[in-house]
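Take this structure first; my questions come after.
Excluded from the complex is one protein chain; the other protein chains are retained at their positions.
Chain nomenclature is as follows: A, B, C, D, E, F and G, assigned in order of appearance, with residue numbering initiated at 1 for each chain independently.
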Amino acid sequence: VTFVATFPLRFDEKWRFFLPTKWRDDLADGFYLVQGHEDCVAIYSQSGFEKLAALVQSESTTFEDVRAYQRMLGADASEAKADGQGRVIVPPALREYASLDRDIIVTGAIDHGEIWNPQRWEQYRTAQLPQYSKINKQIGQPQGGAK
Amino acid sequence: VTFVATFPLRFDEKWRFFLPTKWRDDLADGFYLVQGHEDCVAIYSQSGFEKLAALVQSESTTFEDVRAYQRMLGADASEAKADGQGRVIVPPALREYASLDRDIIVTGAIDHGEIWNPQRWEQYRTAQLPQYSKINKQIGQPQGGAK
Amino acid sequence: VTFVATFPLRFDEKWRFFLPTKWRDDLADGFYLVQGHEDCVAIYSQSGFEKLAALVQSESTTFEDVRAYQRMLGADASEAKADGQGRVIVPPALREYASLDRDIIVTGAIDHGEIWNPQRWEQYRTAQLPQYSKINKQIGQPQGGAK
Amino acid sequence: VTFVATFPLRFDEKWRFFLPTKWRDDLADGFYLVQGHEDCVAIYSQSGFEKLAALVQSESTTFEDVRAYQRMLGADASEAKADGQGRVIVPPALREYASLDRDIIVTGAIDHGEIWNPQRWEQYRTAQLPQYSKINKQIGQPQGGAK
Amino acid sequence: VTFVATFPLRFDEKWRFFLPTKWRDDLADGFYLVQGHEDCVAIYSQSGFEKLAALVQSESTTFEDVRAYQRMLGADASEAKADGQGRVIVPPALREYASLDRDIIVTGAIDHGEIWNPQRWEQYRTAQLPQYSKINKQIGQPQGGAK
Amino acid sequence: VTFVATFPLRFDEKWRFFLPTKWRDDLADGFYLVQGHEDCVAIYSQSGFEKLAALVQSESTTFEDVRAYQRMLGADASEAKADGQGRVIVPPALREYASLDRDIIVTGAIDHGEIWNPQRWEQYRTAQLPQYSKINKQIGQPQGGAK
Amino acid sequence: VTFVATFPLRFDEKWRFFLPTKWRDDLADGFYLVQGHEDCVAIYSQSGFEKLAALVQSESTTFEDVRAYQRMLGADASEAKADGQGRVIVPPALREYASLDRDIIVTGAIDHGEIWNPQRWEQYRTAQLPQYSKINKQIGQPQGGAK
Partner (left out) sequence: VTFVATFPLRFDEKWRFFLPTKWRDDLADGFYLVQGHEDCVAIYSQSGFEKLAALVQSESTTFEDVRAYQRMLGADASEAKADGQGRVIVPPALREYASLDRDIIVTGAIDHGEIWNPQRWEQYRTAQLPQYSKINKQIGQPQGGAK
């Protein structure tokens, strides 16, 4: 598991940030920056993105929401690489999507990393933590829906 | 994953466009141009099209919508190859199907590429992105339908 | 995938037509001409017909519609071979079944080819294409029916 | 696939008919003549009959219709062999079951052959062909029944 | 498939009958005579009885009808062997169970043979044959019952 | 299949009975005497008891009826061995459970043997045999119960 | 199957009891004493406890009753070993949980052993035995509940 822990970081003047040291090995051959859900930027390793992509591939291409998901995921994805010092540039389109200014929260989400606007992260975490602590349901299925 | 990122491009006077450089390796042995859903042109590698075809093959041939899907997919599909400079010609029938003029958007949809009319792409993206960001459902299943 | 693209062709005086060049390799060892659905003639390679046959074999022989399907498929099927120039004769019974006159449309349906009366093909295509473009359902299941 | 095409044939004075040439190889080691559904005589190769038998074997022996099916299939089945000229004798009991006189229709049903009274065959075919052409359902399941 | 065809036979004074010649190989190492359903005597080869037994073994031993089935099947089963001339003795208990007198019908039921009282067989066959000929259902499931 | 046939036997003065000769090989290394359902004594070979035990093991230990079944099966089970003459002692607790006096019926139940009080066996058999003969249901599931 | 039979035993002054001889081999490398259901003490071999543990592991950790089960099972489990004479000490906490005084019943429950207060065991057995004898249901599923 590469992506754990939380890092309060800051973009430099060129909108670069330092990748957490423990993540660098898995991301050494390049990685993907994509639009994350809940308006963050998601960081996927090559193999992590392959896995995600495999889930949304052509077998359901006759459903319009599968097509929309593939297109939104693919169209703004951007291949990236850290420089020799471990710095990564986040493209303006993704910064805008995630409302990122100089201060950022880089946080581990088990199979990928994420970059958040600190205020949004705090709000999100405050809302979610109590439910996490007492969780009592099968996660990954819509609330009111029968299987 | 070959097909990511978005490229604003332009057909030359012979209705050719340059394949994105990163896509060329996977498409080097030829590929398929087919009618894409939502009125775009889809670009499938040999193996990508094989996979798509496998999903709509003869085991359901007793259903009329399977037959219609196979015929619409097959009848206007066209095998293509990039020239030495990486340029590809889009046949008039497919340009007309997708309402393509000189300016085009070439965009990655994870397991295939697509060519869009820029206005249509912008409309489509604007409509879909908010749903993508907050998505909370199993994609690939009709909204009101029981499994 | 052998069977893509559309070819407007014409029978010669002996009711022969030229097989599309790209299809000839897969059909070189002989093939099957059978009654196609929606009143066309279907062209199956040896292995394609084996696959189709496998789907309707004896495991459901206690259902009368399976028996009827097997008999209709089998009774008028005809083994064929292209001559040295790639020409194929379509037997009168199948021409009559599909309302074929001199002008024909030969069209690819992914896992088999088909021969259509041009007017019927045009009508069929006009009716089906809009549904194909916006398709949003699991194909291969009856509309109103529970699984 | 051995059993395709239709052959209008005639019994000789000893109630023998000539097996279609293309079927002889698969039936060379002997075969089974059994009561066919819809009152014809069915011709199964050794392996074809093995497959059919496997479907109705002992695992459902606690159901009376399985027992009845096994007994009806087994009790009048008859092992047969073509003579040196490819002629086959149909036993009187099976001729009577299928209302066969001198003229017969021998027809391919994909995984087995069948011998029909010509009038019955014509009636059957006329009734079934339109449904075959436009078929739109999962075959092999009773119309009004839930799975 | 060992057990096909019908043989009108007769017990000798020692209540022996001749096994059909074609069945002898499979029954050479001994076999089982058991109470057959619909009041006949069933003949199972060693392996055929093993298969039947496997279906009613201990995994459902908490159901009283499974226990009853196992006990009825087991308690009167009798291991038998043909003598050098192929004759088999049917024990009095089984003859009584199946109402067998001197004349018997020995008939093939695909995966086992059966011995019937001729009158009962004729009645049974007359009742079942029409349903067999037009069969249109999944056999092996009770009519009115949901799965 | 070891356990077939029925043997009317009698305990000797030491409450021993002779194991049926054909059962001795499978029981040579010792076996289990356990409380049988319907108030008999059940005889399981080592491997037969292993199979039965495997069905009621820990995966459902959170259900109280599984726990009760395991405890009732286990607490009075007794490992036994035939003596050199093939005689077996039935412990008093099991004799009492099954209401066994001097005369007993030893009967085969396919995957195990059973020891019955003769009157109880006769009653049981008389009640069950007609249902066995005409059986028409999936055994092992309660009549009125949903799956 | 290690755990069968019933042993009325008695703790010595140090609250030790002698493991049944036949159980000692399987428990030779140490074992687990855990809180048993219905207020007894359960004895699991290493591998038996591994199997039980595997059933309640992390895949359902989002359900609060799974977490409670894991914690109750784990928190008072105690690793034990018999001394050279085969004696085992039961810790006070478990004795108290199971209301054990000097006299105990050690009983086999197929995949584990149990230690009971004799009065409780007698009550439990008296209540359960009649249901065991006539059992007619799938065990391991709640009475009134749909699957």
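Worth pointing out:
Note that contacts are C-beta pairs under 8 Å (C-beta built on N, C-alpha and C of every residue); 3 or more make two chains touch, one makes a residue touch a chain.
Nothing here was measured: the structure is a model prediction, and the numbers come from that model.
Judged over the whole assembly, touch between the missing chain and the shown ones holds for A, B, F, G.
Interface residues of subunit F facing the missing partner chain: 62-65. Think of the hidden chain as still there; on subunit A it touches residues 1, 3-6, 22, 37-38, 48, 51-52, 55, 69, 107-112, 114, 124-125, 128-129, 131-142, 146-147.
In the full complex, the hidden chain is touched by subunit B at residues 134-139.
Note that in this section only the chains that are shown with their structure count from here on.
Note: Cα superposition of subunit C onto subunit E, rotation of 90 degrees, nearest 5. Averaged C-alpha coordinates give centres for subunit A and subunit D that are 62 Å from one another.
Distance from the subunit A centre to the subunit C centre is 48 Å, each centre being the mean of its Cα atoms.
The residues of subunit E that reach two or more other chains are 37-38, 62-65, 69, 134-139, 141-142, 147, listed in rising order.
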